[in-house]
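With one protein chain withheld, the remaining protein chains of the complex are depicted in position.
Up next is chain A:
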Amino acid sequence: MESRILRPTLALYTACFLLFLYGPMIVLAILSFQSIDGGPQFPIRDWSIYWYEHLLGLAETSRVSQLPVGESLIRSIVLAFMTTVVSTVLGVMSAEAFRTKFKGSGPAFYLIILGMMVPGVLVGLGMALLSNTLDLGRAWWGTSFVLHVVYTYPFAFLVMLAIFNRFDRTVEEASLSLGVSPAQTFRRVTFPIIFPGVLSAMLFSFTLSYDEFARTLFTAGRDLTLPLAIYGTFSVEIYPNLFAFGVLTTLFSFTLLVIYGLLMKRFTSKASRYKGQEDA
């Protein structure tokens, strides 16, 4: 009886919630098609792709200066890639270590988790102070990079821990006791089981680093990464080219997500095919 009223009410509420989540991005996407003489608000004077051309440097330069996305985009992607490799390797190693019980595992666990808890502005400040004191230069590929790993490594670690928790160790032991070399065992037994986790850890690391901003602000030095370039435009007046950028960068992230989905699907279907052969 009550559930008959409650269920539709909650369903309606959830719909409103999704509108609340998506509303601003939808408005932003609409306004990115503003015409050349329109501002970053309603009304839309005329539909055009002028601001996309402006963003990509295809339009003649106008009163609005171009967003500095070119080089900063490359820096952000390289940085995200470096972060992904290191934090995934560290995450897999640490999670593997946690499969054995050892003294001090509690504090070690919390030390790693702290990396995702500590606010970026704090570690960023600390790193800037440290590099000042040690007289080291600040650069996105150095001081920013190590902080990005501090942030993404705990995520990779947690994902891998969840995978290893469900991982029956005896399968590995069986392979080893049947005389298969440890390297072969890793390649043929361990890796296929942990691969979905590795892929998820990589996705997390890449997107978190690509978008990371607070940890980069004080540590990047002179060359800007993409989020810093965007942040720089906040203090001055904003124009619809920022909205066009928002749409494009969102599409980029979704492409990554789709690639991840496809890889995952391909892998899981392959795994189930093996299973089918075993049954036969």
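A few notes on this one:
By definition in this document, a residue touches a chain if its C-beta (ideal position, glycine included) is under 8 Å from a C-beta of that chain, and two chains touch if they have at least 3 such contacts; residues count from 1.
The criterion applied here is as follows: contacts and distances are computed from a predicted model.
Per its UniProt entry, the chain excluded from the display bears the name "Spermidine/putrescine ABC transporter permease", taken from "Spermidine/putrescine ABC transporter permease", "Acyl carrier protein", "Cytochrome c oxidase subunit 1" or "Transglutaminase family protein". For the options A:111, A:136 or A:259, the residue in contact with the chain missing from this view is A:111. Considering the whole complex, the residue from A:22, A:47 or A:191 that touches the absent chain is A:22. Within the set A:58, A:74 or A:93, the residue that contacts the chain not displayed is A:93.
Taking the whole complex into account, chain A touches the unshown chain at residues 2-3, 6-7, 10-11, 13-14, 17-18, 20-25, 27-28, 31, 39-43, 90-91, 93-94, 96-100, 102, 106, 108-109, 111-115, 117-123, 125-130, 132-133, 146-147, 149-150, 153, 157-158, 161-162, 207, 211, 213-214, 217-218, 227, 230-231, 234, 238, 242-243, 245-246, 249-250, 253-254, 257.
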